[in-house]
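Shown here: the complex without one of its protein chains, the others still in place.
What follows is subunit A.
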């Protein structure tokens, strides 16, 4: 294995301390005794000073003479989890996690590590969902702290089947990631694949799970997200129950869910809080919105550049009236408006919330109205583009709605050059691309392609609670039933035979 810089620099423990001393927040306290010089080193920016003052220093000072060996500390200090080590790598790691290191100055080969980190410092207090809204249901979301997130999961899903496995990501920061799954439900192949991918990954810093998701995804040359990244606890718990795995990262308010299928991106936890008929309608609306958003403006270009014959006679009047003064070909017109909308969206996302909202509304209305009056675009197109932009926001998962928004540009160009044929060529390319994609090794278009029994209807509508107790077969769960109601027709058919 090739040597890496951060492995080789420190030869001895003194090197570790020497280098740490260059930072002004690294502190070493010396406690002078008759025989030994006891030293305590820590980063004061990472530890909780009150614990140090109240529970560590007084006890050491009081019974300093009793300390002959480092192991005596366990009896003196009323803090649990004191560990002893001789490995200076471990010392360095512990220092960065907010531990204090206690050692004798003249015997620098054994160290006691006391974890008194101030983990909650700098964490936000509120954990409302910021980006995935719902009217009904709990609004609890993850925050940028691993232990809080794990607490939330364990709290919501109180079963010993829920397994957390910790893996270290990022060879410089050594960020923790935790793979969560339901033992005896989730297919072990997915767990192994995810574990292996995260372990084999080498990246210096893992900033966020949304980044980790791309690093472990099956195909990076695609606009489509191959994992769901969500901040909603209820969605995560639901996925765990279905037999999917969840990756929670430290310093990240997003959980990764995998393996996922394309259709899952259009379902929303809120669907389960509404009557199934209503929720199914909303879900269909979202799927329609996705298609409309991709194809609407391309369709407009194809029709008005090449195939004006397809417009019925009665509709032709209003269209001619609206387009009569527009000096540009349809493609320029469409690109102008589409880019305007995307500028507004991007500006809205970057600007501070209050200004952003105002500017978005004012900008949208004023610019839209003015472009039509200046005859830069037709007002029919303005309706289409605005609707397409609106419908792309119906997709609950942010990454997917971004992919949908991006996809319409290739279709616009194809339609501008080849008309309807271009749209269909694009469609075939899109379908082929989607058929090639995989999420953790499971085909992305499941259960439609390859077709799996009992999943097709469920991916377009929200299943009724009467037949809700089955997990989707295409996830290959080890046990197929979630629970066994009294009216269960086939209470024994629990194992997934496919």
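We take it that a residue touches a chain if its C-beta (ideal position, glycine included) is under 8 Å from a C-beta of that chain, and two chains touch if they have at least 3 such contacts; residues count from 1.
Simple rule for what comes next: contacts and distances are computed from a predicted model.
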item	value
Choices "NADH-quinone oxidoreductase subunit J", "Cytochrome bd-I ubiquinol oxidase subunit 2 apoprotein", "GerAB/ArcD/ProY family transporter" or "Polysulfide reductase NrfD" - which one is the UniProt name of the chain not shown	"GerAB/ArcD/ProY family transporter"
Touch criterion as defined above, residue of A:86, A:105, A:154 or A:307 at the omitted chain	A:307
Which of A:94, A:116 or A:423 contacts the chain that the document leaves out	A:423
Residue of A:211, A:435 or A:479 touching the missing chain in the full complex	A:435
Contact set of subunit A toward the excluded chain (per top definition)	306-307, 309-315, 418-425, 427-429, 431-433, 435-436, 445, 449-451
